[in-house]
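Some notes on the structure that comes next.
Every protein chain except one is present and positioned as in the full complex.
Letters A and B mark the chains in the order given here, with residues in each chain numbered from 1 onward.
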Amino acid sequence: MKPVLLLLALLTAAAAPRSGYDDASPETRAMQDDDDANPGFLWVREGEAQWSKPAGPDGKSCASCHHDATISMRGVAARYPLIDTVSEQPMTLDQRIAQCREERQRADPLPPESEAALGLSAYVGLQSRGMPLHVRADSPFVAAGRRLFETRLGQLNLSCAQCHDERAGMKLGGATIPQGHPNGYPEYRLEWQAMGSLYRRLRDCMTGVRAEPFAPESLQAAELALYLAVRAEGLKVETPAVRP
Amino acid sequence: MKRRLLLAGSAALLAIRPAQATPVQVAALIRDLVGGAPLTQGNMKLDLPVMVENGNTVSVTVSVDAQPGAVHSLHLFAEGNPLPEVMHFSFGPRAGLPRVQTRIRLATSQTVIAIAQMRDGTFRQDSVDLLVTLAACID
Partner (left out) sequence: MVRVLLNAPKQVPKGQPFNVKLLISHPMESGQRRDAMGMAIPRHIINQIVCKLDEEEVFRMNLFPAIAANPFLVFSATAEQSGTLTITFTDDNGVEQTETTPVEVV
């Protein structure tokens, strides 16, 4: 690498990540800042109810094993995705919750993007609000996620990096291209008029470049989510964030 | 460009694009409301961002410079929406300040008009011209 390029690369790497919050309008930020006005809290309250609702043959709830979420789930969302010690695969928080629901609570799976699934994820995520994201960066899955992020996709032949690294801060149509960080999920999008998962957002960005989105349970989707978290190192968790 | 692609890609919900309401239609609605009573500009405020990030959810506040109890009702109209009526809001005996905040949908860049009906039979009006950068694909 030429010295100038190397220097540039180092500078880019050193720059602190910028949350999508800072690119949103004052009205959208105000909506996120007031818990009584943030529509994401409708889902948080749903999740809080789910947390202590018995399900499955043993009549157990999340609370039966994890008790008070404000204590047991504190800081958890800030260190996901992680490499699961059993499967040795990257696992997102949503996948961990689904695993607990199906294997430990032995209850029917919650449909992805359902109020109950998003609610639980938002309620668990809220317990880390304000804490810096910090996931382990030293696995080959992170490198694989980075390669996916930098690979040109779809009929538009654009990589995530071309928009979110190279053109962040620039305008696209009426919207500012954010750096594309995962620190607010699940989040309330004005465009969706609803809460949605990080996976839903990735799917949107992939269909946006006319690419076939990675399947929700695919290794690629988890690797991408893992790399996004590494890339957002130190950004504070904002769940439930509000974005345009 | 991106938005169009996103919409084409997800294609979950496509908008019907009905004709927009027109300033003439809104003027007629306001005439029905006000009748022959006096209608003045000012002494009330319609608060909306002039640049709207996403027309699906636009924060709006309507307030009247008046004692609690002096205002009968507030009415909101959007000239550029397919259906121009947005809300009618009337104050009861236990109302506090004559002020209400909500969130509305705006289909496109347009003029939004608020009318306050006072208990003394007079009317007040305020309006805002705004630019919707990403229009809501629905009303």
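The working rule: a residue touches a chain if its C-beta (ideal position, glycine included) is under 8 Å from a C-beta of that chain, and two chains touch if they have at least 3 such contacts.
Since this is a predicted model, take the numbers as computed values, not measurements.
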Chain not shown: contacting residue from B:D65, B:E85 or B:D129: B:E85
Residues of chain A (touch criterion as defined above) contacting the omitted chain: 36-37, 39, 41-42, 45-46, 193-194
Interface with the unshown chain - residue positions in chain B: 11-16, 18, 56-58, 61, 68, 78, 81-83, 85-106, 137-139
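Here is the rule we use: only the chains that are shown with their structure count from here on.
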Touching residues (chain side chain A, partner chain B) in the complex: 24-28, 30-31, 156, 172-175, 190-191, 193, 204, 207-210, 244
Interface residues, chain B side, partner chain A - complex: 1-6, 9-10, 49, 51, 53-54, 56-59, 133-134
